[in-house]
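All protein chains but one are shown at their positions in the complex.
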Amino acid sequence: MATTYQPTTTEAAAEEPVNYLNVEHGWKSWLFTTDHKRIALLYLFSITLMFITGGAFAILVRLHLTQPQGLFSPETYNRLFTMHGVVMIFFFLVPSIPATLGNFLLPIMIGAKDLAFPRINLLSWYLYMGGALFAIFAVARGGVDTGWTFYAPYSTTYSNSYVLTAAMGAFFAGFSSITTGLNFIVTVHKMRAPGMNWMRMPLMVWANYATGLIQILGTPVVAIALVLVGIERVMHVGIFDPNVGGDPILFQHIFWFYSHPAVYIMILPGMGVISEVIACFSRKRPFGYEFIAASSMGIAILGFLVWGHHMFVTGQSVYTGIVFSFLTFFVAVPSAVKVFNWTATMYKGSVTFESPMLYAFAFIGLFTIGGLTGLYLSTMATDVALHGTYFVVAHFHFVMVGGMVVAFLAGLHFWWPKICGRMYSEPWAKFAALLIFAGFNLTFLPQFVLGYLGMPRRYAAYPPEFQVLNVLSTAGASILGIAFFIPMIYLTYAWFYGPKVGPNPWQAKGLEWTIQSPPTTFNFDQTPTVTEEAYNYGPREENYVA
Amino acid sequence: MDADTLGMWTFLITEVLFFGGMFAAYAVYREMFPLAFAATSEFMNVKIGAANTAVLICSSLTMAMAVRSAQISKTSHLIRYLFGTLFFGTIFLVVKAFEYHAKYVEHLIPGPNFHPDNLAPQFMHNAQILFFLYFCMTGMHAVHMIVGVGLLTFLIIMAYRNAYNEHYFAPVEMIGLYWHFVDIVWIFLFPLLYLIGHWHW
Partner (left out) sequence: MWASSYRFLAEIPFVAPIASKEAGQIDLLWWFLNAVSLVMTVVIFAGVIGFAFKYRKKPGVDPVPVHGSNVLEITWSIIPFLVMLIMFWWGAQLFYTSQNPPKEAEEIFVVGKQWMWKLQYPDGNRGMNELNVPVGKAVKLTMASEDVIHSFSIPALRVRHDVVPGHYDALWFRATVPGKYRIFCTEYCGDRHSQMIGYLNVRNQDDYNNWASGGSTGTLAEQGQALFTQNGCSTCHLLNEQGRCPILKGLYNKPVLLNDGRTVIADDAYLRESILQPNAKIVSGFEANIMPNFQGQLSEENVIQLIAYIKSLASTAPPSQTGTNPPAGTGVPPAIRKPKTILKEQAPIAAVRAPQQ
């Protein structure tokens, strides 16, 4: 007698191979994991929440700015823009790619089973969460209003907001960043598979390694800056107080000594992602591989020498300013070199236009504009006119959102099938990419004009002649805000219901594409031996089964 | 170099940068107020500071011997030397506590009760910053010492359980590195805070 055979759930599950997601279940297996891939997902979840928080502040800021006198009180507005900056920089941008994609991919890309210090990796996530709790607490209790830069003496003596709490949040997030960087550096030095020499490493690894160097060298300095602000605030001892001989400018030096290299922490991993994506979707090794790798290191080192370009109008000596201006132009060269190399990678390639590649195109265009506008600020005379205006705001949003966030999305889309074993909806992905590009430009291009016309940043109210440009900017922000939600939705949907894919849906090169999707806990059944150069791309095979 | 060792060295480099921020602040303010700094260091007890320096150097010696003992699997020696290091470290902290107490009694702690006696009037204005730097730098150093004492305690407990021998002594080595680093920070702090302006004993 024939009955229709219905497989039980267990049997159906048994068909699915063991991977890092299904090997263990339960909250303890996540919160006490040492698997770098699970930690990457813990981070992804947390930073997405923080991104939404920071984004909510951004929407409120832009809504407020549709009216010359604002919608909220100035006190509220000042807290909104400060919290937007603090959350986005310390809790989203700085960890973003390294803690998620970097954590997930770096060991696999060099043929290792995990990072060098898996428990320290988990510790770094807990440090991040500790810091985030402080930040959320500060938000809930009314926020900080000093600007994310915490300039003394306003932050130490005059502000009536939760400076200490916010500073402690940033402090812990900083130590999370240090431990991540430390882990990456030791891993790259010590755990490469046989045959994986330095010049065979993927550029994503180079980028995260260079980022790690900046993280370990720069972050401790902002840690001490925040400690000093905290002590000054509590004990009023006068370290930055001019009434007792202290120097407010000293705070700026210590702060920017980290915060300038921090922007390279924020962009270098994105550049690594773009190198990978462009290579895969042009079917070619990145043009000038050695130069791209060297430029990552160059940016990391030179980035420590230019912090004074944030301080041209503070009264530092003209000669000091001249040195910083010159060195800033110097550090622009490696970034330009990368852009040229990515463009040249497509030359005589075989280019396709999947969504990761669309994000990569957007990155190149927007990062170019962002980087070029940085030149206006390195030029001392124009910086005098543009410092503290919306020109600066537009510049850094171009590089951080148009650059880093776009690169992050490119990476998420490229490696999503590897992370969860399923593919997302390509039409929605393309739509979201275009919408983000359009919304972004509409938001920030008018701000360059506003800055040139003189509108200062951090203004809760502005003269009416600036209203039209502000409204345009807000219109763009609304589009951008909606557009950012779209990938969150379809990527989550794909996680649970997307069509399954095999190890290498993109026919990409790299060790991560040789293992199953999703990977097993220890990545490789046997440590691979690397015998060929990186990016050994050729044409796509016809009738490839992903 | 092992991964562990590389990891610890990398961490120590971050510590250099961390203390470096304070050293930078010290350097800037010292350049601005050199005479005031010299005058402030008159308030530091050079003899006690020198004694503490000697104590820390001894502790580094015992720490190095401890690492050596682990490398040659002499657990009894290891425990002895770890105790020695712990002993010296604790002496340092106790002496520090007495020093801080003395500063408290003399109203030298920056804040509302700050009131240095016998300080030349032209330096009064900047005195608070200088004392603040003293407390901040030595205080941060003391925090690191306390962490070190905790780590030593952990090592002693593990050593009692025979955890370390010539095949596995990495934690001893790592913590030894950390301890030596904390010692070196003090070697810089002592002359910069205690010895400037002292041309006589």
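In order of appearance the chains are A and B, and numbering begins at 1 in each one.
As a working rule, a residue touches a chain if its C-beta (ideal position, glycine included) is under 8 Å from a C-beta of that chain, and two chains touch if they have at least 3 such contacts.
As the structure is a prediction and not an experimental result, all values here were calculated from the model.
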Practice prompt. Please pick, from A:118, A:365, A:481 or A:503, the residue that touches the omitted chain in the full complex.
Written response: A:365
Worksheet item: Which listed residue, A:54, A:153, A:403 or A:498, touches the chain dropped from view?
Response: A:153
Item to complete: Looking beyond the chains shown, say which of A:17, A:427, A:502 or A:538 touches the absent one.
Response: A:538
Worksheet item: Going by the touch rule given at the top, which residues of subunit A touch the chain that is not shown?
Response: 74-75, 78, 145-147, 151, 153-154, 157-159, 242-243, 245-249, 282-285, 287-291, 312-319, 321-322, 325-326, 329-330, 332-333, 336-337, 339-341, 343-344, 346-353, 361, 364-365, 368-369, 372-373, 375-376, 378-385, 387-389, 449, 452-454, 456-463, 537-540
Response to the item:
Touch rule applied to subunit B and the missing chain gives residues 32-36, 38-39, 120-126, 197, 199
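Just so it is clear, only the chains that are shown with their structure count from here on.
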Worksheet item: Which residues of subunit B touch subunit A in their complex?
Response: 2-3, 6-7, 10-11, 13-15, 17-22, 24-25, 28-29, 32-33, 110-111, 125-126, 128-129, 132-133, 136
Worksheet item: Taking the complex as given, what residues does subunit A use to touch subunit B?
Response: 116-117, 120, 178, 182-183, 185-187, 189-191, 216-221, 223-225, 228, 231, 235-239, 244-247, 250, 253-254, 257
